[in-house]
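For this view, one protein chain was removed and the others were kept in their places.
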Amino acid sequence: MQTFGQQLINGLSLGSIYALLALGYTMVYGIIKLINFAHGDIYMLGAFWGYYVINGLHFNFIFAMLSAMIFCALVGVLIEYFAYRPLRHSPRITALITAIGVSFLLENTMTYFFSANTRNFPQVITTVTYHVLGLHISNIQLLILGTACLLMLLLEIIIKRTKMGKAMRAVSVDPEAAQLVGINLNHTISFTFALGSAMAGAAGVLIGLYYNSIDPLMGMTPGIKAFVAAVIGGIGSVPGASVGGFLIGLLETGVQAVGLSAYKDAVVYVVLIVILLVLPAGIFGKKTKEKV
Amino acid sequence: MKANLKYNLTWLGVMVLVFGLIDACEFLGIINAFIENMLVTIGINIILATGLNLIIGFSGQFSLGHAGFMAIGAYATGIMTQNMATPLGFYLSMGVGIVIAMVAALIVGIPTLRLRGDYLAIATMGAAEIIRILINNFKITNGAAGLFNIPPLVTWATVYVLMCLTTIITVNFIHSRSGRAVMAVREDEIAAEAMGINTTRWKLIAFVFGAGTAAIGGSLHAAYIQTIAPGDFNIMASIAILIIVVLGGVGSITGTFVAAIVLGALDTILQNFGTLRMIIYSLALILIMIFKPAGLLGNWEFSFKRFGRTRKEVPTHD
Partner (left out) sequence: MTSPLLTAQQLVKNFGGLTAVANVSVHFDQNELVGLIGPNGAGKTTLFNLLTGETPVTSGAITLYTDQGVQSLNGKRPAQIAQAGLSRTFQNIRLFKELSVLDNVRIAMTNHYHDGFLASVFRTPKFYRTEAAMTTAARDLLAIFDLTDVADQPAKNLPYGTQRRLEIVRALATKPKLLFLDEPAAGMNPEETADLTRLIRQIQRDFHITIVLIEHDMSLVMNVVERLYVLEHGALLAEGTPADIQQNPDVIRAYLGDEA
């Protein structure tokens, strides 16, 4: 029972990261029907930003994370403006290939300028382990869980209670109708990218703290897993992405716990294929059919 | 029939001519080991990209998992030729690789090919990763360390001939009743179904066909380069082939040839630029998608039949 509880804590901590990433995927897909391949790389940029501002400018954790969020939001908006906006009316495949191109570009640019070596993320918060009910939980894990939940709550509030949030929801349902009622499509889409990328940036800093190592290719696999999480939750659904993220985190930790570490990534891919076949709309999603 | 014969003989003539040209250059020492390496890589890439073009361009299924099938071919050869280091052994291993790749394609394709465009891409990518992770963990494949000292049973001539063969087979497939059925699925699935075409079956046929050719490419790669590791067949590898297909023009075999040659040459020229080369490629990919998404050649196809047709006609696929 103890190990189970322990794995639960580990799984939820990891899951928080995936949830934050999945939110970005789901929001962007919901609004422009694009799988933003480069999303995982924005997360990587967040981690690197955190690394440099902590080491170079001696920021504390809060400033590092907040500034990373702002930086990533900017990058996200720029990417949307230059790479995706011109393709808004192109076939989805073209946009997907472009997203792949952006992802490649970010990864290789970072590798070129900063080398492919892993770096150690600065230990800006000293680890303290608490013992509760016989389980170990570190302050870092609490921080991750807490921050992620706070951000998710903030996101929920923005989407449900603000004007921009309403605009985002409207554009997700019908972009043309939204424009007809006076919603500025470009602003709304940019805002969505900014929000999603900010979440990814926060996740990047958090994972740097948690696992201590960062490298230019760190965004690829978590990115795909976060996408799987978004699909499980129902792509386009914000609560779905959160739930999906936690589920994937728990799944991955569980697979490691039973000794199949080598296959932990493969299991996630299998889950993706199964979900796409059995429940393509995900847990919270809606099914749409093409009109003949 | 007569016109076809003349047309086919012309192509055969071109292939023999080019072979002779390369052979002469080899003999005269114009082509050194370095350039030969480049030519062989181009040849293998043409095989891989043609198969992928069939899947993406002609049947309209966005598959990002090509590297997985290539890996199957490579490892089949790598494993089998260690005990059978003869040309026969090589071709046998290639045959085994093709069969296993096709079975794998069936297993992957049957559930995933009913998915829509972007979901299909992720699912096939996931499937290729599953294959790679399995290879990474099996004893027979030597896990992450890979296989070394694979017997060098392949020369540039083998690659050239197989490249010609697979291209001929692919082009023949396209210009037939099967090719048309596959293209109908690409054009409009609902209409194709309404005309009695079982779209799942035809998508599978194209997918399995493509996987088979990928295995051929993999086998050749293993036997020529002599070292393979699971890391050679990751997502980046699939995307590298995708770049060739997209750059050349999705749906144009001629474009695939042109793109493979251009990229192969660029790769060699920019060899010393390392990562900078990849940055240039990614930028190029983005720019092409924004400004000329149809690729260099769109779906234009070079044809000897062109000489003797009026401007407005479109190549009817016969």
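By letter and in written order, the chains are A and B; residue numbering begins at 1 in each of them.
The definition used in the following text is that a residue touches a chain if its C-beta (ideal position, glycine included) is under 8 Å from a C-beta of that chain, and two chains touch if they have at least 3 such contacts.
On a predicted model such as this, the values are computed, not experimentally measured, just so you know.
> Quick one: which of B:I30, B:A85, B:A145 or B:A191 touches the chain that's been left out?
Among B:I30, B:A85, B:A145 or B:A191, only B:A191 touches the chain that is not shown.
> Consider the whole complex, including the chain that is not shown, and state which of B:N4, B:N32 or B:T227 touches that chain.
Residue touching the absent chain, from the options given: B:N4.
> Return the single residue from B:Q82, B:N137, B:T155 or B:S178 that touches the missing chain.
B:S178
> For subunit B, which residues lie in contact with the unshown chain of the complex?
Those residues of subunit B that touch the unshown chain are 1, 4, 8, 169, 172-173, 176-178, 180-181, 183-184, 187-188, 190-199, 299, 312-318.
Please note the rule applied: only the chains that are shown with their structure count from here on.
> Express in whole angstrom the distance between the two chain centres, defined as the mean CA positions of subunit A and subunit B.
Chain centroid spacing, subunit A to subunit B, equals 33 Å.
> Applying the document's contact rule, which stretches of subunit A touch subunit B when the two form their complex?
Result: residues 33-35, 83, 86-87, 90-98, 100-102, 104-105, 108-109, 111-112, 220, 224, 227-228, 231, 262-263, 265-266, 269-270, 272-273, 276-277, 280, 290, 292 of subunit A touch subunit B.
> For a test of understanding, state which residues of subunit B touch subunit A in their complex under the given definition.
It comes out as residues 62, 111-112, 114-115, 117-119, 121-123, 125-127, 129-130, 133-134, 136-137, 190, 235, 239, 242, 246, 274-276, 278-279, 281-283, 285-286, 289-290, 293.
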